[in-house]
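Just below is one structure, and these are the notes that go with it.
Missing here: one protein chain of the complex. Every other protein chain is in place.
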Amino acid sequence: MPGRSCLTKTRVRFGETDAAGIVFYPTFYVWFDVGTHALLRAAAGSLTDPHGRPRWPLPIVESGARFLVPLVCDDEIVIRSTVADIGTSSLRVEHVVSRAGDEVARGFEARVFIRREGERIVSAPIPDQLRAALNEPVSTEGWA
Amino acid sequence: MPGRSCLTKTRVRFGETDAAGIVFYPTFYVWFDVGTHALLRAAAGSLTDPHGRPRWPLPIVESGARFLVPLVCDDEIVIRSTVADIGTSSLRVEHVVSRAGDEVARGFEARVFIRREGERIVSAPIPDQLRAALNEPVSTEGWA
Amino acid sequence: MPGRSCLTKTRVRFGETDAAGIVFYPTFYVWFDVGTHALLRAAAGSLTDPHGRPRWPLPIVESGARFLVPLVCDDEIVIRSTVADIGTSSLRVEHVVSRAGDEVARGFEARVFIRREGERIVSAPIPDQLRAALNEPVSTEGWA
Partner (left out) sequence: MPGRSCLTKTRVRFGETDAAGIVFYPTFYVWFDVGTHALLRAAAGSLTDPHGRPRWPLPIVESGARFLVPLVCDDEIVIRSTVADIGTSSLRVEHVVSRAGDEVARGFEARVFIRREGERIVSAPIPDQLRAALNEPVSTEGWA
């Protein structure tokens, strides 16, 4: 059962295109990351600690996407990001990018909650409050 | 006498930060470019031809910036971009980036209108209609 | 049977890291794209026409990756890119990123050869000469 979702509106930047005249494909993953951060913000407030470090460290372990329609500079797009699954330490988010209501790309991110033990990084349980907020079946909207 | 200005609202993306925990400085120039495209959009409509190429080709010849305050992930910022000077072929845009009303960086871009002659690129007069629209002392707002 | 492969050496740039202190994950796809262009260069020479446009237009239709080990600024890495499959119009490239001989990420790109018909983009057969050169089971090395 899907949890929280976020709609993020943005516009294709000139710098996100390439010499083929369309969006350079890694940019879609940048947008997925924007969508996941929108979910975290909506669920749990501030994204950073006082040193600018992530409050919710969730590095990626897998991602993938299908690209259906090329986008060009200044296209207005919506990124719909949805919590698809939460395990003990793992979070799966699914993303759909649309333009004028038509899907242009879709993909996913698999992430793991971690903490640092000295110089080591180990997986850790997702904090209960964050888990509960990510599981709420509510939808919010914002801009990037 | 300054011409058209645009306020563009956006939010610092996680991918725009670096391992120092703050915004990686070339990103400010990406935002300046976003601001200049917002001016062109407000002045002259669509930014691209049907192949996704720039309708108003204005490559950069000089840019510069001063950075006053570091930004962190998710900071809400405003880019104020103002047409400072228009010559026959040249366009100078000045940009101020603010957070919560406080200036955090300022800079400029000097650009030249060009056209292609076969494989050569030559400077060309800025079209009258674009010039007139960029010179209008009006201000608009948008999001990036 | 795999075809041509390329080893591309590069170094993690400071701007490729994020506030978590590690490489921002969409960068891996940037490196995959670098690897595919290294294959095209080795197979078919110049990557661009006289206007800077791609000589071999191969937009992406799908990509994906698994991330095993985080990378930090200045890590020396090798991207091994291998032609995994060539169909009439389609090209599948597999990529392995290593540091000091250890695999840190692997992924793939599925691309389609296209041509423009006026304002439309249609898939087209991969030119025979390019196909033959991509199918050659040779390996080359370079830097990015």
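Every chain is named by a letter (A, B and C) in the order it is written, and numbering of its residues begins at 1.
We adopt the following convention: a contact is a pair of C-beta atoms (placed from the backbone, for glycine too) under 8 Å apart; a residue touches a chain by one contact, two chains touch by 3 or more.
Only a predicted model underlies this, so the values are computations on that prediction, with no experimental measurement involved.
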| item | value |
| --- | --- |
| Missing chain: touched chains present in the view | A, B, C |
| Candidates A:19, A:44 or A:69 - the one touching the absent chain | A:19 |
| Positions on chain C contacted by the hidden chain, ascending | 9-11, 13-15, 17, 21-22, 30, 33-34, 37, 41, 46-48, 51-54, 70, 72-74, 143-144 |
| Chain A, residues in touch with the chain not shown (by the definition above) | 14-15, 17-19, 21-22, 24, 26, 50-51, 72-73, 116, 119 |
| Chain not shown, touching residues in chain B | 19-22, 24-27, 29-30, 33, 48, 52-54, 57, 59-67, 70, 121 |
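One rule holds for everything that comes next: only the chains that are shown with their structure count from here on.
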| item | value |
| --- | --- |
| Of all other chains, the one whose Cα centre sits farthest from chain B | C |
| Chain A and chain B, separation of their C-alpha mean positions in angstrom | 27 |
| Computed distance of Cα centres, chain C from chain B, in Å | 31 |
| Residues within chain B bordering two or more other chains | 14-15, 17, 21-22, 51, 72-73 |
